[in-house]
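Missing here: one protein chain of the complex. Every other protein chain is in place.
Order as written gives the chain letters A and B; numbering starts at 1 within each chain.
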Amino acid sequence: MSSNPSSPNILREENASYSRNTLGYIHQAAERGIYDIRGLGAKRKIPSFDDLVFLTASASRYPLEGYREKCVTKTVLGSRCAERPLELETPITIAGMSFGSISANVKEAIGRAATEVGTSTTTGDGGMTPEERQSSKTLVYQCLPSRYGFNPDHLRQADAIEMVLGQGAKPGGGGMLLGLKVSPRVAEMRTLPEGIDQRSACRHPDWTGPDDLAIKIGELREITDWKVPIYIKLGATRVKDDVKLAVKAGADVVVVDGMQGGTAATQQVFIEHTGIPTLPAVRLAVEALEEMNVVGQVQLIVSGGIRNGADVAKALALGADAVAIGQGVLMALGCNSPTWTGDGERFDATADYEKLGTQVGFCHHCQSGLCPVGITTQDKELEKRLDPAWGARRLKNYLQVLSMELTTIARACGKSNVHHLEREDLVALTVEAAAMAKLPLAGTDWIPGVNS
Amino acid sequence: MCGIVGLLVKTDPLRERLGELMVPMFSCMAARGSDSGGCAFFTKAEDSSRRRFSLYVSDRQYSWQKMLDAYDAEFGVMNDSPREFQTLENHAVLISGEDPIAISCWLDQCEPKVHLMSVGRSMDVYKDAGDPVEISQRFRFAEATGTHCVGHTRMATESAVTPVHSHPYTAGEDFCLVHNGSLSNPYMLRRSLEREGIRFETDNDTEAACRFLEWRIREGDNLSTALKAAFTELDGFYTLLMATGDQICLVRDAFACKPAVVVETDEYVAISSEYRSLAHLPGVTDANIFEPKPEEIYSWRV
Partner (left out) sequence: MAGVNQTVQLDLAKQSVREVNHYLHELGDESLQHVEILHPDGNHSIAAGLDAEAKIDIRGHAGYFIAGMNSRAEVTIHGNVGWSVAENIMSGSVRVKGNASQCVAASGHGGLVIIEGDASSRCGISMKGVDIVVGGSVGHVSGFMAQAGRMVICGDAEAGLGDSIYEAVIYVAGKIRGLGADAREEPMTENDVAEVAELLETAQLKGDPLQFKRVASARTLYHWNSDAEQEY
């Protein structure tokens, strides 16, 4: 009641601890008795590549011309042991996403775009689909704790193998696919009953610990006759120890996925409260490789919140050999877009967002299987909303822009090869970012924790 | 993560070959961990008034003779129990009737470069950072004789690679422990043990397990009771192999996710993380080969 004479105004004092989000969470938990599950990655603001800037050309450094002077982007991955390392045209690769979490049309669109751009795609927690193998020239095959659909014929068809220990969204947790998305085809590929809520294992079934992982990697090499590179993918937690262990276990390439990394479904509590941001993760991974003296022999791929060409350039400057993009790829295909396109015509999807209880720009409902733009769905009608040819063009455009931005920055730093970007090209805008990336705070020589 | 090996021999001819039989086991397990390695050997016990002290320096140019001269100056000569001293590169064994605490204090204060690896009537401990195969050659493991030995090759997980971080860890006298796995609550264990007055040398999770047992034994438990307490208090994955003056003892945690294989004949018991390191042992193809069950205590006496 606002008409109490002794307090005429309603005081609205924000409660930072018990914000409206928190109130909503508690009310929902009390009503449903089950935790909240959603897609995408960590949403809250954390130190990131946005807090770094490049020191481009000046009186002391000379830039290269944008349109006439070359800037090489070729990237080799897996040179340590494999007979056939991957040779990509760009350091921008596509991260693992399962058929099941996304539709077959999306897999095909991604494959086509990647082939055109000259980069690799990666399977996910559902195994390899013919759509992806046929459309993607370079395909990395994941070996996950669940082993859904894992088989040696696909292993032998792969261009590289990625042994997944965890991902940034949920390090220590396994995959998840809710019943609506466990369609007949998905169920068959994963050897599960249709329509159940799938929860993957979080540990591999046939080995535990890096010493026994080394033996498992030996088996994978034996089965593929030592031909293809083997990656080890980690969610970013104890990054330095983990990267060293990955090297000791025999990895040709290490993939480190920071806290901003996405998923199609996991517990909200996992996404926001586990793992460290990509920014310190890159630095720790590089230090681990330097301390083990394998820089140049074991390559590093970084993922988790890589959005634009500047992010790619910063990852490379910090010492990564390549990046992997997941969420950005789906957004290029229309995630959180108000419309979907069919036969050249645009259709309004806003009503479908509302049906999910969300809005354009806020949607994270990949877990529902009711993606308004037909991406993270197995529904026969909804998946038609993503036409593979249209999607391939959109994704190719996005990857092209990333590449152009990357080379623009590299040239401005005077580099004729994007892999010549180095950490001394960067400074930090905040004390946290400076400490996490071990870079000087802009305008000073100060690296918190390193010098005084 | 690591490799563990253990060998207990029951006949005199095999006691002469203890090291010769153990070295192939140890070298093979270097594949599981090549950051560092170590081994504890047990021989005939000294007289109850005397002790064996294993000493280590990381400085390869260190002069043992100078240290020995300083020791003689400090402690003088005990005619009824003269000291013995053997060196092997950067490792030495001192056998003395002096009070172990006095020797330990003297080393702390006067010889800071020297690290006291172990004290016991029958145990010698050798360990170092670096390639386990090279370590076994440098310290001539193949020539060792005795009743039993316990060894370890290390793949460091969370703590640093230094000689002191290597296994075996020792506690009290004639007790050592090696570990394959990763404890998930080592820091809280450490803090509670420090409150009990237990001193730590490293931040290694294995040391937390070793000091926990040290504490329980100090409080009056025998090894078996101490291990039963460990099953409750220690969390994570662990295969623990321990040795005392006259026995070796093997346990695995409830999940038993880290490997262990036992080969048993009338003449010996051999333990390893992987069978292939035992394939060379005499009579192995007809031996009783088994894996220890989780949370059960296996022990063998000489």
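Basically, a residue touches a chain if its C-beta (ideal position, glycine included) is under 8 Å from a C-beta of that chain, and two chains touch if they have at least 3 such contacts.
All of these numbers come straight from a predicted model, not from anything done at the bench.
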**Study point:** From A:Thr224, A:Thr274, A:Ser303 or A:Thr377, residue that would touch the chain that is not displayed
**Key:** A:Thr224
Check your understanding: Considering the whole complex, which of A:Pro8, A:Gly33 or A:Gly344 touches the chain not shown?
Key -> A:Gly33
Study note, to complete from the structure: Cross-chain touch to the chain not pictured, restricted to A:Phe49, A:Phe99 or A:Trp207, is A:Trp207
Check your understanding: In the complete complex, which positions of chain B touch the hidden chain?
Key -> 256, 259, 261, 274-280, 285, 289-291, 293-294
Practice item. Could I get the residues of chain A that touch the absent chain, sorted low to high? Key: 32-34, 37, 146-147, 150-153, 155-156, 178-179, 191-193, 196-197, 199, 201, 205-207, 212, 215-216, 218-219, 222-226
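Following the convention adopted for this analysis, only the chains that are shown with their structure count from here on.
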Practice item. Provide the C-alpha centroid distance between chain A and chain B, rounded to the nearest whole angstrom. Key: 45
Point to revise | Complex contacts: residues of chain B adjacent to chain A | key: 1-3, 31-35, 155-158, 180-182, 237, 257-259, 273
Practice item. Going by the contact rule at the top, pick out the chain A residues touching chain B in the complex. Key: 208-212, 214, 238, 241, 244-245, 248
